[in-house]
Every structure is written in structure tokens, then in C-alpha cells.
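I have placed the structure first, in the form of C-alpha cells, so that the comments after it can refer back to it.
Only one protein chain is missing; all other protein chains are in place.
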Amino acid sequence: MTIQIELTGVNKHYGAFHALKNIDLSIEKGTFVALVGPSGCGKSTLLRSLAGLEKITAGEMKIAGDLMTNVPPRKRDVAMVFQSYALYPHMTVEDNLTYSLRIRGIKKAEARKAAAEVAATTGLSQLLGRYPRELSGGQRQRVAMSRAIIRNPKAFLFDEPLSNLDAALRVHMRKEIRALHDRLGATSVYVTHDQIEAMTMADHVVVMRDGVIEQQGQPLELYDSPANRFVAGFIGSPAMNFIPATVNADGLSLTVNLGTLEQNLQINQPLPPGRHVTAGIRPEHFRLTSADEGTFRVPVAVVESTGSATYVTTLTDPELTLVETGRSMIRAGETIGLSINPDQVHVFDAGTGTRLARE
Amino acid sequence: MTESFHNRLMFVIAILLAIVYLFPLYWMYITALKSGSEMFATPPSFWPSVPEWGVYAEVWQSRNMGRYLWNSMVIATGAVVLISVLGTGCAYVLARYRNVWVDIGLFLVLMLQVLPASLMITPIFVGFSQFGLLETPRLAVILAIAAKSMPFFIVLVRATFMSVPMELEEAALVDGNSRVGAFFHIVLPLARNGILVSAILIFMQAFGEFVYSKSLIQAIELQPASVGLNSFMGPNTNEWNKIMAYATIYVTPILAIFVLLQRRIVSGLTSGALK
Partner (left out) sequence: MKRITSSLTDGKGFDIVLIAFPLGFLFLLAGLPLIYNVVMSFQEVDMFSLGSFARPFVGFKNYIDLFAQPETWPILKNTALFVVASIAGQFCIGFGLALFFWTNFPGASWLRGLFLVSWVMPGLVVGAIWNWILSGDFGVLNFLLKESGIVDGNIFWRSDPTFSLWAVVLANVWLGTSFNMILLSVGLSGIPKDLFEAAELDGANAFQRFWTITLPMMRSSIGAIIALGLIFTLQQFDLFAAITSGGPNNSSNVAQYWAWDLSFRQYDFAKGAAISVIMIIFVMFASVVYVRSTRHEVRG
């Protein structure tokens, strides 16, 4: 279990702005790590610092065991796939691929052979003589990846590579990128703002906000046990519902406040009575019943159906989003009943947002 | 080295480069202030020992600069007015459409930009004399300068119009404006800055124009400052301090305008006008 990339206490300042705050991150060789977070959280800055395109102001960064402070990008032996692909427009696909080899002095014939091999694995063999402007978005993406592959680098860095593609292509390329990673046994760091990409592609997900790592772990860990309200609301789509609540005197239930409705909700572990908290429930965890059964009775505001799923928004304050698979008989204006398993109620501190400890 | 040290070093080098490059300007200013004998000192002094501030008044009087500068103003202003009035509308149309006619028009306009004044002066002189335009020599020069500089103005202003989104004009038309109204009320005000910058550049060019002025204006009292400078510098000139004083008076208004508007002018030139 070798550590391929290690960051210890990494800080980055842009003048007065503290972009990265004490980042500690260990990435094992062969893993696919996703860096997710909202705009401005520092994920791109972190990636670019790994590449050497930005300099860190404090901390240590090691790639394959070597300390990378003051090592310029061209000596780090990492490859990056840019958001805009950054293909050299004045070179053919083949020249784009062989560029890094020719720069290091490898003979043209050898370089071309390597390019042909890589092109075969990424399906670009027919396109070697074309120029980037003649290619489609998906093809350019594959050229960008091939350019990285041919270098056999210590790590692959991806900077939101799929955000310029349309939805259908994105789904397809997600699988291709992950398949490539597996085939090559590579170590990949993948930056995205799309949590679905992170959840489906990564072995290890790192959620960032405001320059800090909020939580990291396996995708389903983050889904099941978010460490704080931010991660809980960021992971999972549609987003988790948050309801203000207070812990009841018995310590085993909450009074949740839905505007005009107050309701008792069972939880599965004791909490200090009287504490102000936020209850978090995922839309898919509500069980819809008729109005008579069910713990809650809530009026329905909007019903949206995509054919494969139905999204219901309730007329409460705060409003709740529920999702059911398939068709539903619910109409807007009706009152429905909701039920929830206590194990699926997340409780967060109302002020700090941290999950109130369990076990 | 750290980033801020690097930045400061670059800044210092840049200042040094600017000093070297702008040295001739500095030399003009201090030569004007040197006394007659100090000018010819070897080694030359880099700062006048006794600055002769009186040289400016003297040159102004003896060379009748007031009249020369007035003529320069008349010519430059006339040229700018003519060019702006005619050129703005032309640039607008050339920016608005893209078809074969516009391409031809653009090509012609660009080709006419390239003709050197010193080559065009021959037929212009002959033609003007046939039509009696040499009777009003300053008008003749204004017309000639307008023909020479209008293509440059059109190219610059066209780029400005291209940056005004078509949607704004369309919205104005839908709101009830005629084309005339849309042009004057919406498009023109938005292009005002670019037009101003281009007009200033044209003014500076016309203020310093020499070839047409020298060839078309025989009467001394109608000649502009450029011709005045040229006649001051005869073949065996040695009154360099006075000549430099003349040059200083001539050029400082332009330099002042330039320094004030430098950012606008540079951004006007770099905003794609010359692509």
C-alpha cells in the first residue's frame, strides 16, 4: 500500500486570501480520488498546486516519495487533462501526442510508434492526421487523455474535463475515463463540481469548502454518514431536507418545526434534551402513505413527474422534497402522510452543523 | 526568487528601458533650455547649467508661432470634423453587415489606407490646381488629409461598432425606433468612447501632417507649424536650442493629451481594432 501523493499541512495564500487551509491528504497508488466542492472551494487550486502550476505558501507535498517544493512543473512527471483540453491547435493529433516525447529528445520514429499504440487504445487511430479544430468535443477529450497517457506519468490530474460536454456524452465518458484508469493501474486525482461524477467514478471522495477538507472517504460512507450539514447537503441528489428541531425531554425524539406544523420524530440514539438541532432526511427516505397513516400529515404544493420518478414538494416551511420511483397518484393540493425510519434521520447541531455523535 | 522581488526587478528594468527609449524626448526638452554656446559643449551636458526659460517667448515671437499653431489647429480640426462626420456612418454600416458588398467595400477602404502621401501629392496637386482648390490652400490640405486618414478612422471605429451587440439595436427597433433613431440614440452613444479615441489619434496625426501642407500651401501666413519647423531648419542650421524650443512648443500639447489619455488610447488600439 504505497502512498503515491502526500500533502501535509499545505497552505496557499493569494495575497490576503487564504485559499488552502492546512490540507492533509494521502493518496494511495492506483486509486481514483475525486475532489468535489462548490466554486471557490479550492479544489482547482489544490490540483494546480500538485501540478506545480501554483506555488504553495506552506506545507509539504510529495509525489512518489519525492519532495516537490521548488520543483517546476516540467520535472514533476505528472500529466494533466485541462478543462479546455489545451490541445495544440497548430499541431495534428499525432504531433499533439508525441510532443512531450519529442521535447525530451526521443526520436521521432519511436515517438510515432508510441502514439500509434496509445491511439489504438483510445480509438483515435483514424484521427492521427487531423487537427484539433476538425474534431468533435468527445474526440478532443480523448486526445487530451491520450496525450496524458503516452507519458506514463506518476499521476493523472483531471481538471473538470467533462464540463464542456453535453449530458449524454458526459455519462459515456465517465465510464471510459474510469475504465482507462483501471486498465493503466494509474493514480488519478479528479476535480469536479458535480457530485454525481465523484460518487460514480471515485474510490475515495474528498469534499472541500472554503479551502478546507470537510470530509473524505469512500463515496457511500459520505452518503450514509456525512460528517456535517454541508457534506450532507452536498452529496446526494436531490439534496437532503433540513428541518429545524428541538430535542424532546425524553431525549429520544425531536419536535420538528414545519411552519404551521409541529411533529414528533423518533430518533435512534439519545441526545441531550432541549438542544436545538437540525434534522436531515433524504428525499428518497420518506415513505409516502395515505393521510390517515404516517407520522406526518403534509399538504402537497407541486408534483413533477419525469416518467421514471416523481418529485413532490410540500407546502410547508421549510418545504420538503420527496422522491418516489415510478408514477404516483398524488395530486397537488392533496394532503399526504409521511413516515420515516429513525435510522435514516440525521441530526446536526443547529449552530455548527456537525453531526451529533453516534456510537 | 520570490514573486514580489521578481515583480520589483521587472519594474525597475522596465523603468530603465523607458528611460533609454524616451531619452530623445528628454534631449529635446533640455536642449531648448541650453544657451547658444552650451549646446555645442563637448562633452555635451546632460542638464543645462543655466536654464534659459526665455527661449520659449523668444522663439514664439520671432518665428510667429502663434500663427503657425493656429493654422495647424484649423487644419487638424477641419480634418477631424470631416473625417468623423463621414467616417462614423461608413464604419457603422461596414460593421453591421457581412456580405460580398461589405467585403468589397472593406477591401477598398483598406487599400486606400496604404497610399503614401508623398506619392499621392503629385496627382492631387495637379488635380487641385485644375479645380482652383489651391486658392483655398488650407481647405485643400483638409480635404487631402481627410482622404488619407479616413480609412484608418473607419477601421478603428468599425471595430468599436462591432463590439456593440446587435441585440441592443434590434431591441431599439422593436421598441419603436426607426433605423435613424436607433443609430443616434442607442448605437452611437455606446460607441462614443471608441470614436473619441480614434478621433484623437486622427487629430494628432493631422496636427503633425507635413507633406500635403508643404506642397499645397505656398502662402507663409497660412502654413502650419510643421512647415514652419521645416523652414526654420535650413541646410546650415545651428540654432538648435531655438529649434528644439519650437519643437517643444509644437509637440507638448500633443504629448499632454497623450499622457492623459494613454490608457484609453492603448486599449482602443489593442481591443481588436488591428486584428
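Which chain is which? They are A and B, in the order written, and residues in each are numbered from 1.
In this section, a residue touches a chain if its C-beta (ideal position, glycine included) is under 8 Å from a C-beta of that chain, and two chains touch if they have at least 3 such contacts.
Since this is a predicted model, take the numbers as computed values, not measurements.
Undergrad: Considering the complete complex, identify which of A:V10, A:C41, A:I63 or A:A79 is in touch with the unshown chain.
TA: Only one listed residue reaches the unshown chain, and that is A:A79.
Undergrad: So one chain is hidden, and I want to know which residue out of B:Q61, B:T122 or B:N193 touches that hidden chain in the complete assembly.
TA: Per the contact definition at the top, the residue touching the missing chain is B:T122.
Undergrad: I'm checking contacts with the chain that's been left out. Which of B:V55, B:M162 or B:I186 qualifies?
TA: Touching the chain that is not displayed is residue B:M162.
Undergrad: For the chain that got dropped from the picture, name the residues of chain A it touches.
TA: Given the touch definition above, chain A has residues 51-53, 72-76, 78-80, 82, 84, 86, 88-90, 99-100, 103-104, 147, 151 touching the missing chain.
Undergrad: Please output the residues of chain B touching the missing chain, sorted low to high.
TA: Contacting residues on chain B, toward the hidden partner: 6-7, 10-11, 13-15, 17-18, 21-22, 24-25, 27-28, 31, 39-40, 42-44, 86-87, 89-90, 92-98, 105-127, 129-130, 143-144, 146-148, 150-151, 154, 161-166, 178-180, 183, 201, 204, 207-211, 214-215, 226, 229-230, 233, 235, 240, 243-244, 247, 250-251, 254-255, 258-259, 262-263, 265-266, 269-270, 272, 274-275.
Here is the rule we use: only the chains that are shown with their structure count from here on.
Undergrad: Would you kindly tell me how far, in whole Å, the mean C-alpha position of chain B lies from that of chain A?
TA: 58
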